[in-house]
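Okay, so here's the structure we're looking at.
Omission of a single protein chain aside, the complex is shown with its protein chains in their original locations.
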Amino acid sequence: MTKKQRHKRRKQYSLPKAGSSPGLVYIDPNALDPIINIYKYNADHFSVEELGDLKRVAEIIADKNYTYWIQIKGFGSIEMFETLNIDFNINKLILEDITRTYQRPKLEEYDDYVFAISRMLRIDDNNDLDNVQVSYILTDNALFSFQESHQDCLDPVITRLKAGKGNIRTAGSSYIMYALMDIIVDTYFEILQDWGEELDTIEDRLFEKPDKSVMYDTQMIKRNLIGIRRVVWPERDKLNDILRSDSPLISDQTKLFVKDAYDHCIQIIDIVESLKEISVSNIDMYLSVISNRMNEIMKVLTVISSIFIPLTFIAGIYGMNFAYEDPVTGKIMPKNMPELYQENGYLYIMLFMGAIAFAQILYFWRKGWFK
Amino acid sequence: MTKKQRHKRRKQYSLPKAGSSPGLVYIDPNALDPIINIYKYNADHFSVEELGDLKRVAEIIADKNYTYWIQIKGFGSIEMFETLNIDFNINKLILEDITRTYQRPKLEEYDDYVFAISRMLRIDDNNDLDNVQVSYILTDNALFSFQESHQDCLDPVITRLKAGKGNIRTAGSSYIMYALMDIIVDTYFEILQDWGEELDTIEDRLFEKPDKSVMYDTQMIKRNLIGIRRVVWPERDKLNDILRSDSPLISDQTKLFVKDAYDHCIQIIDIVESLKEISVSNIDMYLSVISNRMNEIMKVLTVISSIFIPLTFIAGIYGMNFAYEDPVTGKIMPKNMPELYQENGYLYIMLFMGAIAFAQILYFWRKGWFK
Amino acid sequence: MTKKQRHKRRKQYSLPKAGSSPGLVYIDPNALDPIINIYKYNADHFSVEELGDLKRVAEIIADKNYTYWIQIKGFGSIEMFETLNIDFNINKLILEDITRTYQRPKLEEYDDYVFAISRMLRIDDNNDLDNVQVSYILTDNALFSFQESHQDCLDPVITRLKAGKGNIRTAGSSYIMYALMDIIVDTYFEILQDWGEELDTIEDRLFEKPDKSVMYDTQMIKRNLIGIRRVVWPERDKLNDILRSDSPLISDQTKLFVKDAYDHCIQIIDIVESLKEISVSNIDMYLSVISNRMNEIMKVLTVISSIFIPLTFIAGIYGMNFAYEDPVTGKIMPKNMPELYQENGYLYIMLFMGAIAFAQILYFWRKGWFK
Amino acid sequence: MTKKQRHKRRKQYSLPKAGSSPGLVYIDPNALDPIINIYKYNADHFSVEELGDLKRVAEIIADKNYTYWIQIKGFGSIEMFETLNIDFNINKLILEDITRTYQRPKLEEYDDYVFAISRMLRIDDNNDLDNVQVSYILTDNALFSFQESHQDCLDPVITRLKAGKGNIRTAGSSYIMYALMDIIVDTYFEILQDWGEELDTIEDRLFEKPDKSVMYDTQMIKRNLIGIRRVVWPERDKLNDILRSDSPLISDQTKLFVKDAYDHCIQIIDIVESLKEISVSNIDMYLSVISNRMNEIMKVLTVISSIFIPLTFIAGIYGMNFAYEDPVTGKIMPKNMPELYQENGYLYIMLFMGAIAFAQILYFWRKGWFK
Partner (left out) sequence: MTKKQRHKRRKQYSLPKAGSSPGLVYIDPNALDPIINIYKYNADHFSVEELGDLKRVAEIIADKNYTYWIQIKGFGSIEMFETLNIDFNINKLILEDITRTYQRPKLEEYDDYVFAISRMLRIDDNNDLDNVQVSYILTDNALFSFQESHQDCLDPVITRLKAGKGNIRTAGSSYIMYALMDIIVDTYFEILQDWGEELDTIEDRLFEKPDKSVMYDTQMIKRNLIGIRRVVWPERDKLNDILRSDSPLISDQTKLFVKDAYDHCIQIIDIVESLKEISVSNIDMYLSVISNRMNEIMKVLTVISSIFIPLTFIAGIYGMNFAYEDPVTGKIMPKNMPELYQENGYLYIMLFMGAIAFAQILYFWRKGWFK
């Protein structure tokens, strides 16, 4: 992980300033200009229009023969939110939740509309994990979707709308909300599949060529899993809330499909927990690999030292200069270190040393140290 | 674990493509041609017929005097699923769940039929863990079972049907569904029994001849246990859903037997948790074994080094060439290293060294280093 | 733990053959011949009769003036179970649960009788943990108890029946069932007490003389605790089911006593969890002891090596044979290694070495390496 | 922890003999003679009387103008319990729970009285943790309290009764029960405060002078925390049972105060869990300290060995006696080990050795081994 990635990650803890007044829409000065597309369709018709602002929307969606999806990308217009507040009577606390993009997935039902939040995860070009908020306002025949950036990750739904296959054109606005949520849940699958494969690769490395990076990479995945779990649990709760909702805005047909997404969400939680356990297993494994390697290193040291240190000592003995000088003859008397002056003494001592080395090697071999 | 096994395992994370339309039956181009058998029976009668497709089935099962089990192996026919959709009014979402074989065990009740999923686990010839989906559609007098491969793991039920002993012939279509689920749950037992024995063998090795493979093998079992847990928990929930179901398609008599399978499932969960804890124990044990072995290795090194390094030093001293050359006589004066020229100096120094070695051995023995 | 003990333990995973038909009573060919005793008693009367089979039992217990306990030890008679099925209308699934002695404790209520299972734990003569199933069938004035072996572990209840003290003679057949279950729960206490004491002994050894066996023994207790937990949790659920049962076969007076056994069961669970945590503590402690011991060993090695290796080097220097041979005189010139030819050179170098050793000892002492 | 302390701890597993008849009051032959005090009071009056037995109590408390607290210390009188059974109609199972002092805290409501158990914890003079059972029988105008020993730990309530401040004199018998329970809960606070401070002291030692005792002391506290948790959880349940009790014997005013004790109990559980986590942190920390220290030790060994072992080798080379004896002149030819006979060879070799040592020191310094 590069430093840049780590700094990026920190952003997820960026939170509201204590003491600020809740419910006032705050627009980040760096917010992108909004791109507003309105998709108008029914079983027979499909058209797209790009709008400059939301002013005409109330008028457009008054025609109940069609279903509308108003896709809003970028929050850089305070007027847009004021229109939502005034024309559509959306609570200011909700508008705050849309613009402060660190919310947990949730569902809130009101008399005239339903408000929901999803979090889309995406591995971007730099291999970072993007965590993007998508918000929804669902009315009887329209869905507003909100996202901060101009990313086109929701485009598959547009493709399906255009193609007009399946229920998508006829199943009302709540089905579009489902379709968007379903895409988002499916991306979780893809990311987990990537991580699952990465963990398997790490495991291969553990078996073949374990090094420090095993630990680092596993830890990174573990951290990402901690992150994704913080998203998936509330996502599951939200989908469950939709299933149990009695709002007339969410059709029974949609719920049938949401049940499917809910099942996927449970599977995702299963996979996240499994991958976490596998991460822990990998780390345990790695630690045991380190310990084993230490044992290997120490064995080499111990075998070599144990064999040669005593031998060196023996060689040292016969390198001593003990010499009893006969006071009379001035000659060196062999009785002082008699081995030195033995015929074949050198041969004998070499054999003796060889025997010692052999005995030690036998001992270590019996202990299984050469395994 | 071979690389092939590891690659195999990865398949379990193969999941739907984000953005695809749900409810459209997708047929893998490599899917096997379907083998369709219809078992027709009542208390007095039993016959099997192999069908080419499902077209005549609706007509056949209209005869309510018999119970039918339509066993379908292999999904390579889009027409088959269309027949199910049209003739039997099966929801497309369900057909998708049947063909996308990564579903969790679950039960879904509809007006005309009950849909259920089991996951069969099997240790195949290569000692891999196969995780196969078996799906069921239960109507009032027929059961459709679906499996992707041509395996014959459900054959014991056919044998029992033929033999006609017990309730199997008279207890209706829901009993067949139970019988299939019961076989599947029983295979879990067998697999766990294998792993339990493998863990015991590993433990024997821990006591007798612990090496690296202890860690690897235990980790593999632990991973498999993580995998089986992801199957057993929803299996239990499914069986519980059957017990509490008020669908008329599931008879009270069948529920009595399902209760038994449910009890087995709870036992399996117990065993899985126990085996996981035993795996963790084995790993702990192995780590302590490594540490102990390291201690052993270090003791050998320390004992030998501690004894011989000081002795070598002493030998080194008396190997020094200090020699005061008498300026007058040019003779080497003994006063410089007087020990060297002592009568019996060599003997004394050897005894001195022996005393040091003995003292050290005593010290280490007292510390309990020789066991 | 011996190999025999380990092999014994494996038996607890012996489970049904997949695909066999449920509800058919299976008799192990090695099953013991049944010993059948019928205890007939009321407030004033107590008699025992040993029966060859169950054929006369229905007739005997028709006399409602007495309460009966039919104790059956050994399952080696298929006729006995057929009698139970025919004369007493006992479901075949239940008879299967009685003979397949790997069931979890449970309670099942039927119209005419109540079926229950306990698991008795016993430390046998070889210090193994025996895990024996005791099954009960409770009717209005009789209790059938079933156990596979001929063990006499339920004898204290017979003694109390004979003595006739307390409620035992007058409180009906459900009280006998309670009395048997209570004995079984009390044996859990005894076993836990043994293990608690063993853990304490292990802890003493940890403080005084820790060796490898500490790890092994603690792991064995931990494994046994995992095993006992698998028994105690369902036992608790079963007792709770009895408390909340509205079967007329279980008297309110009995429930008052069962409440007591239930309290004991909760205490047992408490103790099991505590002992498990203490096991984990002991293992942590042992691992830290190993690490500390390694530190001790390394300190010895390091102190001795650090002192003597440099000194040996110095001795080695003065053992070198550098000698400038004066080309003219052919005499060895002292200027080459002048220290060697210094008067008192040997003394000086010994003092120098002593100073180095002293400095190092001081350094290590300051670092607290001599404790 | 001394051996005595450890043996003491074992007592907490002393449990009933399997097969004994429940409900028979058992008196330990070593039980202390009972001291029975009856406190009689109302808003205006307070008097104490010491009684020899309970015979007159029924008569005394018939005067409903007063509230009574009968404090019983010591169980050495079987007659006392018989009086309770006969005069006050107390169930024998309850009398058993009073005398077998290993019960969990609990509350049991009967028609005429309420039975409750608390466990008082006390650090005694030998720094052991005493775990004492206090039992209560609450009637409409009297409270019996039972404790096995003659300890005076409940005296503060007597002092408050004498002083007569607050609600204590007017709030009825259930308030006295509350006051006793409240003292007991407050002692938990004191003990936890001690342990919290001890853990902080241990942490100070971890930072300043970590040794083996850190591990031992933390483990002891962790064990004690495991013990206290076994007491506090059921205590909380009991207080909650009191709050939700609809027995007329427990006044609403008392419940208001019990709510307070219940809040304290929750806080205690919080603190116990926090202290446990801190214990684990300390142990983790200690293990990392050991590992770091090992690193330190190994660094010293490695630095010194790496520098001096190669140098010793070089010195060894020039200590070799290679000498080509010119066959003609019989003179030692310098060409064999020419360095030895170089002018300034000794100086050069010393400089070379110095360079090697310097390079190694530089290398280790760069690696940060000198911190």
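Of note:
Think of it as A, B, C and D in the order they're written, each chain with its own count starting at 1.
As a working rule, a residue touches a chain if its C-beta (ideal position, glycine included) is under 8 Å from a C-beta of that chain, and two chains touch if they have at least 3 such contacts.
Small disclaimer: the values here were computed from a predicted structure and weren't measured.
Here the missing chain is touched by one residue of A:M215, A:L256, A:I269 or A:I361, and it is A:M215. The residue from A:I158, A:L256, A:I269 or A:L301 that touches the chain not shown here is A:L301. Listed here are the chain D residues that touch the chain not shown: 156-157, 159-160, 165-168, 182-183, 186-187, 189-190, 192-193, 196-197, 200, 203-204, 207, 256-257, 260, 263, 266-267, 270-271, 274, 277-278, 281, 284-285, 287-288, 291-292, 294-295, 298-299, 301-302, 305-306, 309-310, 312-313, 316-317, 319-325, 336-337, 369. Remark: the residues of chain A touching the chain excluded from display are 1, 3, 6-7, 9-10, 13-24, 91, 93, 102-104, 106, 209, 212, 215-216, 219, 222-223, 226-227, 230, 283, 286-287, 290-291, 293-294, 297-298, 300-301, 304-305, 308-309, 311-312, 315-316, 318-321, 334, 337, 340-346, 349-350.
We adopt the following convention: only the chains that are shown with their structure count from here on.
Of all residue numbers seen at the chain A-chain B contact, under half occur in both copies; the interface is built from largely non-matching residues. As a whole-number value, the distance joining the C-alpha centres of chain B and chain C reads 25 Å. Remark: chain B and chain D have CA centroids separated by 40 Å (rounded to whole angstrom). Within chain B, contacts with two or more other chains are made by residues 287, 291, 294, 298, 301, 305, 309, 312, 316, 319-321, 337. Contacts between chains trace an open chain of neighbours here, each touching only the next in line.
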